[in-house]
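As you look at this complex, bear in mind that one protein chain is not there, while each of the others sits in place.
Up next, subunit A:
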Amino acid sequence: MRALSAAETAATTHPWAIHAEGLQVRAGRQLAVNGLDLALNTGVHGLLGPNGAGKTTLMRSLATVLAPAGGRLTLLGRPVDGRADLRPVRRALGYLPQHFGFYPRFSVREFVGYMAWLKEMPKSAIPAAVQRAVDRVGLTARADARLRTLSGGMLRRAGIAQAIVNDPQILLLDEPTVGLDPEQRLDFRELLRDLGTDSCVLVSTHLVEDVAAACTDVVLLNEGRLVWQGTPETLAAQGDQSHPGDSPLERGYSAVLRRHRAEAAR
């Protein structure tokens, strides 16, 4: 029997956490996302695709940083295109960009607390929320260290802490495991699975093994369009030994991309 993706099994009586119809988003003058249809709900969704597929542009538009150039986009049932009020959606968002900028003189606690303040969390709830977020990413012992003294992996974890400090309903993580050592990546996958039980988590990554280990659903983009969506097991079943890759999932990913490119070339 074919495995069902999270998009197919999610309750249909509730609005989708993320729902895009014919979404177009510009990166500079180019349409990096062009006619994307996507529906995601609770769970951990892995966003895969080759370089230039439009993953980062899609993440930025879902984070409400970039306005859609066309189509429809709703987050948590609210439209976020045109002149919509973005504040209610942004309060329920967590976002870690690919290039994560920070203030080097801040401590981890100050930085996460500052982001909680920007997310308009109640002032009295911020200290406990910050402590919880810092604990969850394993930075308790370094909570009062300045960001400039942290290693790349620790900085990435501080970035994840600021993204989850408001217990977001939609969590967008762009290349979150870059710089993490193998042990930290295992911990991070555990955290992802935990977060995905009651939030919609979208993880953009080049690391197929992260998707295999932590995601309930795979979204494959190419040239700004959705080319495949399903469970990791179903994606792995798409490939065989004739396709390049070090694991069944990588071979499935290669097979789907090749098939899509061949169809597009016809």
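As a working rule, a contact is a pair of C-beta atoms (placed from the backbone, for glycine too) under 8 Å apart; a residue touches a chain by one contact, two chains touch by 3 or more; residues count from 1.
Throughout what follows, contacts and distances are computed from a predicted model.
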Omitted chain, identified by the protein name its UniProt record gives, among "Glycosyltransferase family 2 protein", "Zf-HC2 domain-containing protein", "TrkH family potassium uptake protein" or "Electron transfer flavoprotein subunit beta"
"Zf-HC2 domain-containing protein"
For the chain that's not shown, point to the residue among A:72, A:132, A:193 or A:206 touching it.
A:193
Candidate in contact with the missing chain, chosen from A:21, A:144 or A:181:
A:144
Listed residues A:31, A:67 or A:207, member touching the removed chain:
A:67
Touching residues on subunit A - with respect to the absent chain
28, 60, 63-67, 83, 86-88, 90-91, 93, 95, 97, 99-103, 105-107, 110, 113-115, 117-120, 141-145, 162, 186, 189-190, 193, 212-214, 232-233, 236, 247-249
